[in-house]
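Yeah, one chain of the complex is gone here, protein chain that is, but the others are all in their spots.
Note that the chains are named A and B in the order they appear, and that numbering of residues resets to 1 at the start of each chain.
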Amino acid sequence: MPYISTKTNIAIPKEKEIKIKERLGKAISILPGKSENWLMLSFEGDSSLYFQGKSDKPIAFVEVKLFGKSGGEAYDKLTSEISKILKEELSIDPGQIYVKYEEVSYWGFNGSNF
Amino acid sequence: MPYISTKTNIAIPKEKEIKIKERLGKAISILPGKSENWLMLSFEGDSSLYFQGKSDKPIAFVEVKLFGKSGGEAYDKLTSEISKILKEELSIDPGQIYVKYEEVSYWGFNGSNF
Partner (left out) sequence: MPYISTKTNIAIPKEKEIKIKERLGKAISILPGKSENWLMLSFEGDSSLYFQGKSDKPIAFVEVKLFGKSGGEAYDKLTSEISKILKEELSIDPGQIYVKYEEVSYWGFNGSNF
């Protein structure tokens, strides 16, 4: 039950989005017990974002929401991998990327909560 | 002080959005002490979403954010009702819907925090 949203101020070409989708589908396994089988993804390009008062470079804000807790070490590895993916696929400098985690206690699927 | 955002990869026709708005306005009373009088809603159709690596079916990601805590039983009932509403109004299969809860400690309204 993880969810990753990727918001950036640059356009996300469809073929890049699909590539990132595939790579995030693999990366999510860094979190114990998580896999693409439960992963929902959201992409939002051409957003109005500012970092350090500026918007002249590519910027990304990534939110990872997961049911339960995976621990700081796993999150650290995932941040590294997500940053690598966005760098390689969209040329976003990791110094312009925030990856934020939310551990969720109540999460519903198929009409009831886990 | 609840807020419900509904994000989906399909279009949300205006008349459906209004219907869902009305039904969520009733459903929110499932949470003790909450009512449409304090409910804020957000709708986002035609979003780029993937679930289980695919985007060929209708998908929805719903976030329920509330000030304080209502307890797991109430959230479970609300998940059931929200899934029912999205199934009936937008034909989204509950097996393609995540409903995520966030209990919020600090919430501002009218210039100051509760």
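Just so it is clear, a residue touches a chain if its C-beta (ideal position, glycine included) is under 8 Å from a C-beta of that chain, and two chains touch if they have at least 3 such contacts.
Just so it is clear, the model here is predicted, and its values are computed rather than measured.
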Residue of A:S29, A:S80 or A:S112 touching the missing chain in the full complex: A:S80
Touching residue (missing chain; options B:G25, B:G53 or B:G68): B:G25
Residues belonging to chain A that touch the chain removed from view: 7, 47-53, 59, 61, 72, 75-76, 79-80, 82-84, 94-95, 97-103
Missing-partner contacts on chain B, residue numbers: 1, 3, 12, 17, 21-22, 25, 36-44, 65, 102, 104-113
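The criterion applied here is as follows: only the chains that are shown with their structure count from here on.
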Relative orientation of copies chain A and chain B, as a Cα rotation angle in degrees, nearest 5: 120
Chain centre separation in whole Å, for chain B relative to chain A (CA means): 21
